[in-house]
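So, chain A:
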Amino acid sequence: MTPINYYLGLGALLFAIGTVGVLIRRNLIVVFMSIELMLNAVNLTFIALGRAMGSADGQVIVFFVMIVAGVEAAVGLGIILAAFRNRLTVNADEFNLLRW
Partner candidate 1 sequence: MLIDLIISAIKAIFVVLLVLNLSAVLLWFERKGSALIQDRIGANRAGLFGIGRRLGLPNLGIINTFIADPLKIFTKEDFVPDRADKFLYTLAPFLALFPVLISFAPIPFGDRLIVGSHQIELVVCPLTAGILYILAALGLGVYGAALGGWASNNRWALLGSVRASAQLISYELTMGLSIIAVVMVYGTLDLQEICRAQSGTWFGWLPKWGIVYQPLGFLLLLVAGIAESRRIPFDLPEGESELVAGYFTEYSGGKQAAFMLADFAEIVLVSALISTLFFGGWQVPYLQSDGFHLPGGTWLPLSNPVVALLGFVAFGIKVVFFCWLQILIRWTLPRFRYDQLMTLGWKGLLPLGLVNLMVTAVAIVAVGGSV
Partner candidate 2 sequence: MPLGIFAFFATLAVISALGVILQRSPVHSLLALIVTLLCVAALMIGLDALAVGLLQAIVYVGAIVVLFLFVIWLLNLERDPEESGRLGIKLLAAVGAAALVGELTAFLTRTHMSQQTVNSDYGSMAQLAGLIFGNYLIAFEVTSLLLLVAVVGVVAVARRWPSPRLANRPPTLSAKPQT
């Protein structure tokens, strides 16, 4: 049997990779994919911890995370579409109206 810690470590690693993706990529769609990656890392952690505690609540939370991820992807991609229509780009650097 694989120790739970290994799963948690894998979750941390995937989360870190997702963070890096959010940070370094300029394509908003890839940024979004990286966010999904981070969500999945957390999902895995939930499942692992739930398994460690012998409780199914972690799975329920993952279930909700999935729903919210779907919602977030739909709305986010809708926004990207609308933004693309205005700027003809999905380069994150081009969207910086919210500044000083």
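For anyone wondering why these and not others, all candidates are chains of the complex that A comes from, given by their letters.
By our rule, a contact is a pair of C-beta atoms (placed from the backbone, for glycine too) under 8 Å apart; a residue touches a chain by one contact, two chains touch by 3 or more; residues count from 1.
Computed from a predicted structure; not experimentally measured.
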Pick from 1 or 2, the complex member that touches chain A: 2
Chain A residues touching candidate 2 - in the complex, by the definition given at the top: 1-10, 12-21, 23-27, 29-30, 32-34, 36-37, 40, 43-44, 47-48, 50-54, 56-57, 59-60, 62-64, 66-71, 73-75, 77-82, 84-85, 89-91
